[in-house]
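A quick write-up on the structure given underneath.
Here the complex is missing one protein chain, while the rest keep their positions.
The block that comes next holds chain A.
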Amino acid sequence: MMVRRPALEVIDYIRQTNFDQLAIKYVIYGRKGSGKTMTLNHIIHHCQAAGWLIVHIPTANGLNLKNKYDFIDSVSHEGMYDQPTSSTDWLKQFKLRNERFLKELKTTEKYVWNKRESTEKDQPLLSVLEQGLTRPKNATDVIGVLLKELQLQSYNKQFKMLYAIKAVNGLFAEETAFRKHGGYIIPVRELTLHMHFRNFLEGDWINGSIVTTVDYNLSYRQPKFYYTPFYLLGKKGFDHMDPFIPVFVDEYSDKEFESQIAYYQSKHWIQDEEANTEAGKLYLKKLSDMNPAELDKLVSWI
């Protein structure tokens, strides 16, 4: 498996970070299919192996698009909307990743969910999470509580934390695919789930890092012409994210291309005799324009 230069660069930065300061933001950007998500995955893997707590949004763009009948009037915030299904899905993967931290960490105050149910002070955070899984109506509020607790308790320096988001521009988008009965399209600013994630992205916590990508894949009614952070995040999102370290993911270099082809060949993935010759390699190189996703698409069926 090849770990490419942008991933190594960010991992190197993370190793040399002074964790007494506020969390540093990284924005990974690049052309379509150039390996932004793979870079992010390598960084997540590095942090997971180092025993970090991982807060991961698999695709923020997809939150505006998928489960489009999944919204209810918000329990805690008037005039806003909760997303029970998306929230419970997110809580499940969060629990799977970080169960050992959630058992150790305790709540700092009492949370009242409704007339009968509440979580006392000094209970493990896992009991808060279980509330979200058993009562999907509270799931979005549970995410808000969890993120708030993590933010407060990061100052105790008990754990290190990685906040990883794919396609962070989805949190700063305008429109969603959620349409109410009368024809009203719910904007992103009225969704509590996005609000909680945006607030956590402000980065007023320490002992961790924020690694994000910007991506126009799966974005809903957003411009899809260019790939740079300012263009995709917009003025509002850029100001929210500022300051950050941009990391550019380029297409394969000659050496990377060779090593990727060698990897495919070692896995018996390129079967055509002519494709394995020098002329065939040159053909693949020219046709894919050294783009990793295009190369994968070409190689998949020969």
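Please note the rule applied: a residue touches a chain if its C-beta (ideal position, glycine included) is under 8 Å from a C-beta of that chain, and two chains touch if they have at least 3 such contacts; residues count from 1.
Keep in mind that, in the parts below, contacts and distances are computed from a predicted model.
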| item | value |
| --- | --- |
| Complex member absent from the view - protein name from UniProt, among "AP complex subunit sigma", "Ubiquitin thioesterase", "Exosome complex component RRP46" or "28S ribosomal protein S7, mitochondrial" | "28S ribosomal protein S7, mitochondrial" |
| Which of A:Ile28, A:Val211, A:Leu233 or A:Ala275 contacts the chain that the document leaves out | A:Ala275 |
| Full-complex contact with the absent chain, from A:Arg15, A:Lys235 or A:Lys267 | A:Lys267 |
| Residues from chain A at the interface with the omitted partner, ascending | 267-269, 271-272, 274-275, 280, 283, 297, 300-302 |
